[in-house]
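With one protein chain held back, the other chains of the complex are shown just where they sit.
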Amino acid sequence: MISMTELSKKHVSPESAARLKKRKSAQKRLQMLGIMAITISGLALVTLLWSVFGKATGAITESYIEMTIELDADEIDRDNIRAANFSGMAKSMLKDSFPYVSGRTPRRQMYDLISVGAAFELRDMVMENPSLVGQTITFEFLASDIADLYLKHSYGQIEAAPHTGDISLVTEGKVTTIQSSAPDFAPLLVSVRAGLHAKAEGLRTQAQMQENGRVVFDQRAADGEDVEVNLAEAIRRGAARDQFYAQADELDALAAQQGAVFDLDSRTASVFVRVGDSWIKLETISETSGSGEILGEFTQDSYAAADWELMVYATPETARKVSDIQAMLLENLRDADKIVTHFNTHFFTAGDSREPELAGVWGAAVGSFWTMMVTVIFAFFIGVPAAIYLEEFAGDSRATRFVEVNINNLAAVPSIVFGLLGLSVFIGFFGMHRSSPIVGGIVLGIMTLPVIIIAARAAIKAVPPSIRDGAMALGASDLQVSMHHVLPLSMPGILTGTILGMARALGETAPLIMIGMVAFIVDIPDGPTDNATVLPVQIFRWADFPERAFEARTAAAIVVLLLFLFVMNFAAIILRKRFERRW
Amino acid sequence: MTNVKISNRHVDVYYGDNHAIKDVSIDILDKTVTAFIGPSGCGKSTFLRCLNRMNDTISSCRITGDILMDGEDIYAKSVDPVQLRARVGMVFQKPNPFPKSIYDNVAYGPKIHGLVDNKTDLDEVVELSLKRAAIWKEVKDRLNESGTSLSGGQQQRLCIARAIATAPEVLLMDEPASALDPIATAQIEELIDELRHQYSVVIVTHSMQQAARVSQKTAFFHMGDMVEYGDTTEIFTNPVDQRTQDYITGRFG
Partner (left out) sequence: MTFLTALSIVALAVLFYNFSRIRAISAANGVQANLHSRPSYHGLYSFLWVFLVGVTALIIGSILTPHPMVLFGVVAGLSAAVGIWTTRGITAETRARNKAERIVTGILWACAGVAVLTTIGIILSLVFETYNFFESLGWRVDKFLFGTRWSPLSGLQDGVMDPDRVGILPLMVGTLMITAIAMIIAAPIGLLAAIYLSEFASQRVRGWVKPMLEVLAGIPTVVYGFFAAITVAPLLRETGDLFGLKIASESALAAGIVIGIMIIPSISSLADDVINSVPQSLRDGSLALGATKAETIRQVVIPAALPGIFSAMLLGVSRAIGETMIVVMAAGQGANLTANPFEAVTTITVQIVMLITGDTDASTAAGPAFSLAFTLFCVTLVLNIVAMRVVRKYREAYD
């Protein structure tokens, strides 16, 4: 038999105190878990914003190459400036500026330093000011994405390496041999070898992956599943595996080469000897010597240690978009102060483009604007009357409840389904125009409708019955009460809900992709029936482009989108604070 | 011979700027039912909640003065409110059974405080508590049903059983019968009278008849002051203060 008084004594026993300590630490643990959960969410948000904003900084500025160009009156017809070949003129200007660049590939790489858009910008300037024809002017040519990224150090850098020796040059035919009085190239050999071994390991990993795939397809074939297809795939994978292994062995052999002269190629670091604007890109090196082709002009046969530079591009040429020639030319241009950096106006004024340096978000922003216009008109002018009806006129009938359940369910339907609705009804059935803001706007409007109806009903419900009763007592009809008294009072709440609904719609992507708003559209739309794209879809498309320069632009477009969302949410908060009424 | 269980000296309670309890000194006796009466908003519930430090859960609440239980200051740093509340049980105005089975409701206290080591003992404590709360007969066949499935009066007795099972020394009751019908009220009052033999019981009530029926001692509260404290029979037949007399004769309330 248990005595309760005995049990009572347990509360003040030392065991109870010890137990309490444990219970308290269990409480601390729960609290810590909560703080951890919040910290993790906070960290996720910070990481997300950090990575987006960090990447976006790459798109703040753009590079220009400042060059003098002769606007030859023979080449340009003053009456038809548009027809002149500005692109050709720009190319010959480059050819004249760097006469030592010869050969088809090097020339093409040189031309690729300036954007294809630069010639059009030059043309536009001349068309605006025809008196320039015949003059020689200094013009800032927009740099290509590759040049811009090199100048922003995105591909690594050509950097000076330490050296102590004096060099002497001997030229035989095209090849110039450099002999240094010190083992200046020795450190490079170590890193070149290590680099080659690492590369070989990477290839072996890929070979192993191919082998894994081969086993799977072989097994499928053995199981009698699509024998021919799977067998062919297995053979293909086997061949790829062997190719990777062969390449890896080749690299290892290259690294193991112990001879005095070591071949450099596009898979190793690039090494240069530089005097002023002139370079020798080394094809072979040994500890004290190297050889390669001259780019520019070397006037002396020998140079003291202080007069030449040993330059190294640690990233192999195959691992970067910018070629050695381009990098050398850009270094020369930078040293000659010909590189100018400006705020990236293209990004904020241009429409879409396949060339990253010419691509901008203005077209998408305008498209978003038209789409949002249609959305707000549709959702607001249907949503608010619907809310008034449900809140003020509809009794608590079965039909009303059905409509309510409907609205709640619609709010939770995946957005992609709304896209398919738009596709089949507006484009399929009504034959409306694909990728126009009007269709996109209506689809987003249908999606936003439940949000606005729910918000508007809450706002209407918040108006106290005393207001209604007062107006009723003056002989106003139900409709007059709603329209003249209830609606104006609930308007701030309705508008807040509308803005928040719009903010959600502004970021929606999937339904718009369904109705074909993913087309490549360069022009800025003039109205809701023009072809257009919208900001989030633009982000989606750019994120998919392989050009590295689009990464920064995608991030910058996200920043623009987030900015719009921030402004809208801020407006909603202000509106709510300003008109918040306590009845 | 009855000892002083809880001794209160110059207790003041503030809710923010609101001075809710003003300089109250009162000795609560062991094995006695003490009733706090007074008009609503007079501070009787607030004072009751000081005795098991339930006011600690309200951040704006501030308490000064001394409250000693068996001579030990319950607001001392060394006293943990969690441990204190195990010794000072409480029953609320509205029955608040947990959404668990009847058995688990009663076993909750003994389990968290580790009062028993095995299932047999726990079963025994549960049965004993339910019996003492005079509800065993009604629920003994449905211990696995939810506590919320009981009627209001049964729920309140379940809550009393739940408080008893924790083996407290003092039992605080905040208008325990106000939400119940007359029959359930009578059962609860009968129960309180039983409990007096084991515990020090403090009951807040706005029903003077109830105070007269169940308590031996009565304290009258008015606007934060404790106006009068004494034997229940004395207070009801021969009040000293004019306000007490006005209240018990129904002039205000």
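Brief remarks on what is shown
We call the chains A and B, going by the order they appear; numbering starts again at 1 in every chain.
Basically, a contact is a pair of C-beta atoms (placed from the backbone, for glycine too) under 8 Å apart; a residue touches a chain by one contact, two chains touch by 3 or more.
Here the structure is a predicted model, which is why all the values come from computation and not from measurement.
Looking at B:7, B:32, B:96 or B:245, the residue that reaches the missing chain in the full complex is B:96. Only one residue in the set A:17, A:30 or A:522 touches the chain that does not appear here, and it is A:30. Contact with the omitted chain, checked across A:161, A:189, A:377 or A:425, is made by A:425. Interface residues of chain A with the unshown chain, by the touch rule above, are 23-24, 26-27, 29-31, 33-38, 40-42, 44-45, 47-48, 51-52, 55, 209, 382-383, 385-386, 388-390, 393-394, 402-403, 406-410, 412-418, 420-421, 423-425, 430, 446, 449-450, 453, 477-479, 503-504, 506-510, 513-514, 518, 536-537, 539-540, 543-544, 551, 554-555, 558, 561-562, 565, 569. Although one chain is not displayed, chain B still touches it through residues 52, 54, 57, 82-87, 89-90, 92, 94, 96-100, 108-109, 112-113, 159, 162-163, 166.
Everything that follows uses one rule, which is that only the chains that are shown with their structure count from here on.
Each chain gets one centre point, the mean of its Cα atoms, and the points for chain A and chain B are 66 Å apart.
On the side of chain B, the complex with chain A involves touching residues 80, 82-83, 86-87, 110, 112-116, 121, 124-125, 128, 164, 167-169, 198. Looking at the complex, you find that chain A touches chain B at residues 1-2, 4-5, 7-8, 10-12, 15-17, 19-20, 23-24.
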